[in-house]
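Following: one structure in structure tokens, then a few remarks.
The complex appears here without one of its protein chains, the remainder shown in place.
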Amino acid sequence: MDRRNNRRDAEGISVVTANRLLDGRIVWLGADGQWKTVIQDAEPYANSAIEDVLQRCNARAQQEALVGIYGVQVTRTVSGLQPVTSRERIRAAGPSVHPDFTPDWPTHQPALHA
Amino acid sequence: MPLLENGQIIQDTWQIAVEDTPLPAGDVLVPLARLSEGLGRNEEARLGVVLNSADEIEALREALPRLDLVVLSFPVFRDGRPFTQARALREHLHFKGEIRAGGHILPDQYEFLLRCGVTTVSLPEGVDLSVWQHAHEAFTVAYQPSILNEQPEGFAFRRRLA
């Protein structure tokens, strides 16, 4: 994984993200230990605690069918959790050039192949 | 470690030279740095050499007629140099002995190894042999000539894999 994804300040808060192995979609770790498709459902951790959380998640990555687990620094804003980098803001919101493709875009049902 | 040859697990009878210790009696594998020591042995037993992926095959030119085995090592499966080493051994130096691949290798690379001239692969203990067998049978056609000189398949460079 790209090291710069894991860059974060000593202070501040972060959420944990990954991609699902099976469909590649982005997920965020929620307070209940479940992985959510929307960043607003993610649990923020103090940056000082994040390494421990990442370690626990990585240990379960194969079992939970996840890849590329890392921490994303965020700030709390009026509209909820907001990643500090533009890369992570795009990951959280979906491609800016297709405003309709939000993270909760209808889950695709593979049609029977013709 | 188990050795895979022609789809069978065979006994590995070779000993590996231990650092800072005189070479043992019997068939022995030495690193390139100890090749002359190995060649100097007064023994009936066979001699083999272990190459790193960065070693030059040319270094074996003189000694090759007296070697029975060359081991090529993959530090990681992505390091593709041993494929070129194997082909150079067969094609440039006309080596007829055993070429063994060791280290981190995926079953998905097995057919490539064979087509580059490797004859045996050392596998980790407890490996699932069926995956390797499966990999060997995955394709019945290849698209380029190889040192195995397989039969042509139709036209162009296509070859029929056994």
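Chains: A and B, in written order; residue numbering restarts at 1 for each.
The rule is simple: a contact is a pair of C-beta atoms (placed from the backbone, for glycine too) under 8 Å apart; a residue touches a chain by one contact, two chains touch by 3 or more.
The working rule: contacts and distances are computed from a predicted model.
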(message) Please identify the absent chain by the protein name in its UniProt record; candidates are "Glycolate oxidase", "Branched-chain amino acid transport ATP-binding protein LivF", "Sulfite reductase" or "ABC transporter permease".
(response) "Sulfite reductase"
(request) Go through chain B and note every residue touching the omitted chain. (result) 77-81, 83-85, 87-88, 91-92, 106, 108-109, 111-113, 115-116, 128, 131, 134, 138-147, 149, 153-158
(request) State which residues belonging to chain A touch the missing partner chain. (result) 2, 4, 7, 19, 21-26, 62, 65, 67-68, 84-87, 90-91, 94-98, 101, 105, 108, 110-111, 113-114
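As a convention for this text, only the chains that are shown with their structure count from here on.
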(request) Indicate the whole-number Å distance between the mean C-alpha point of chain A and the mean C-alpha point of chain B. (result) 45
